[in-house]
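Only one protein chain is missing; all other protein chains are in place.
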Amino acid sequence: MNGTPAGPVSENTIIIIVGTNRKHSMSRQIAEYYHTILQQLHADSYVLDLTGLPSDFTTTALYENTGKNPGFNQFKEVVERARKLVFIVPEYNNSYPGVLKAFIDGMSYPNGLANKKVALVGVSANHQGGALALSHLNDIFSYLGTHTLALRVKLAQIKVHWKDGALHNDLYRMLLQQQAQQLIDF
Amino acid sequence: MNGTPAGPVSENTIIIIVGTNRKHSMSRQIAEYYHTILQQLHADSYVLDLTGLPSDFTTTALYENTGKNPGFNQFKEVVERARKLVFIVPEYNNSYPGVLKAFIDGMSYPNGLANKKVALVGVSANHQGGALALSHLNDIFSYLGTHTLALRVKLAQIKVHWKDGALHNDLYRMLLQQQAQQLIDF
Amino acid sequence: MNGTPAGPVSENTIIIIVGTNRKHSMSRQIAEYYHTILQQLHADSYVLDLTGLPSDFTTTALYENTGKNPGFNQFKEVVERARKLVFIVPEYNNSYPGVLKAFIDGMSYPNGLANKKVALVGVSANHQGGALALSHLNDIFSYLGTHTLALRVKLAQIKVHWKDGALHNDLYRMLLQQQAQQLIDF
Partner (left out) sequence: MNGTPAGPVSENTIIIIVGTNRKHSMSRQIAEYYHTILQQLHADSYVLDLTGLPSDFTTTALYENTGKNPGFNQFKEVVERARKLVFIVPEYNNSYPGVLKAFIDGMSYPNGLANKKVALVGVSANHQGGALALSHLNDIFSYLGTHTLALRVKLAQIKVHWKDGALHNDLYRMLLQQQAQQLIDF
């Protein structure tokens, strides 16, 4: 669970994607918390942190170079092998991070994400909790044939509610639990 | 007008951004066509092609490295100096390209794009013309305090309508002309 | 199948909602076509046409009058009893019809549409096929806990492709078949 895609990952492992390449991100901490929830629900999961992406992947792994960057391919294969994924999406400029979308743009088309089942979690310092980021992302997944859970969890004001490595908000904890269970049953 | 930000660009130059780093993109051709329209309307403009971005800018120019990549800063300064911009936005996976958003994520916050005036052009091979890409982008610009023209031009089925370096669609030509004039008057 | 909610409708009947109260709408014709597809797939379905709504439902069936209009309640009960629904959504002003949303606003909250499974079909005279209408509607359903199929069918330029009561577009026919089957299997 160290963010590099080297672990023993099967198609039944739920992949939890840290949706930014910012180092030491809040989203990484939320991803690890989600991993703990899934453990308690006896579901195998794995945190995939985009900080590990090759730094030049937007030129060496897209377009005419699709499939040619071995470092990127490791990430891509983990995602494409999975049947279920969780996206932890920090709100950047009222949408999802550009890096997350560039990562999705590097998946195999049209079948890289088709028919997979996905849970969406938004994270923000402000009051929105990534409401628009998740709406935008849902449009992308609809296009790719990826099934999203109706329940989008929006963790607003995360800096107030996350302290000392723990989530001090009962509603947030309840919603994440509920979503994780829905993803398992999906 | 060669896509590198070295030209004589003033704050009155309208910057036409090629919204992808894909080489030889259709968006680049549309950008150059838009440049011609602006010339005919006696407005100074400059095509800024994201293919010229440093290949590792998503790690070396964002977050703790904001402002530290000289190659990225050249692009950033051209954008931030301008008062008016045109975004040529190819539709990737039912939204804008991840690279375009990562570029925007690298602007100065909160004032990098505030109060600028922007025209949006969507480009797609399919029937949508980037309708959702432009909607998503408008949410970002609203957040950044960037004023967008109401008229979003959607160039759908571009491979049918663009042949031999020319736009063979009267409606598209008319809409781009109209939008360019509106941007000048904005 | 006459658009009034008086028929023998069980919880296993798929309700096909004509998403406008415009009389003799194209959406009504598409709804009846969808009904035929479901028949061929041996699934029971029923067309619910919003033309039958009480003309004053926006005042007599909402807010302090929720649940008090018997004519509206007939429609509401058909929808709330169903487990699966199809929404045929004409594009009005780049979004869904106001009347469709007012109808949704009159459902029981929070559980009226929760956990139901929904297929979305957009209809337009223009090239978009209701792309934004369906995106907006998906945000609503996400909020209500209603599960939507990833595949949004967009019937653009419907006046070109629908002639003499038949759909003359192989791709559209195939997509509707595929979506109908997915809804049955959902």
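Per-chain numbering from 1; labels A, B and C assigned in written order.
By our rule, a contact is a pair of C-beta atoms (placed from the backbone, for glycine too) under 8 Å apart; a residue touches a chain by one contact, two chains touch by 3 or more.
Keep in mind it's a predicted model, so treat the numbers as computed, not measured.
The chain not shown here is in contact, across the full complex, with A, B, C. Only one of C:Val99, C:Val118, C:Leu149 or C:Ala180 touches the chain withheld from this view, namely C:Val99. In the complete assembly, the contact with the undisplayed chain comes from C:Ser142, out of C:Gln29, C:Ser45 or C:Ser142. In the full complex, chain A touches the omitted chain through residues 127-129, 131-132, 135, 154, 156.
In the full complex, chain B contacts the hidden chain through residues 135, 138-139, 141-142, 144-152.
One chain is missing from the display, and on chain C it is touched by residues 21-23, 55-60, 62-64, 92-105, 109, 132, 136, 139-140, 142-144.
Heads up, the rule we're going with is that only the chains that are shown with their structure count from here on.
Distance between chain centres (mean CA atoms), chain B to chain C: 37 Å. Chain centres here are Cα means. That of chain A falls 32 Å from that of chain C.
Multi-chain contact residues of chain A (touching two or more other chains): 139, 142, 144.
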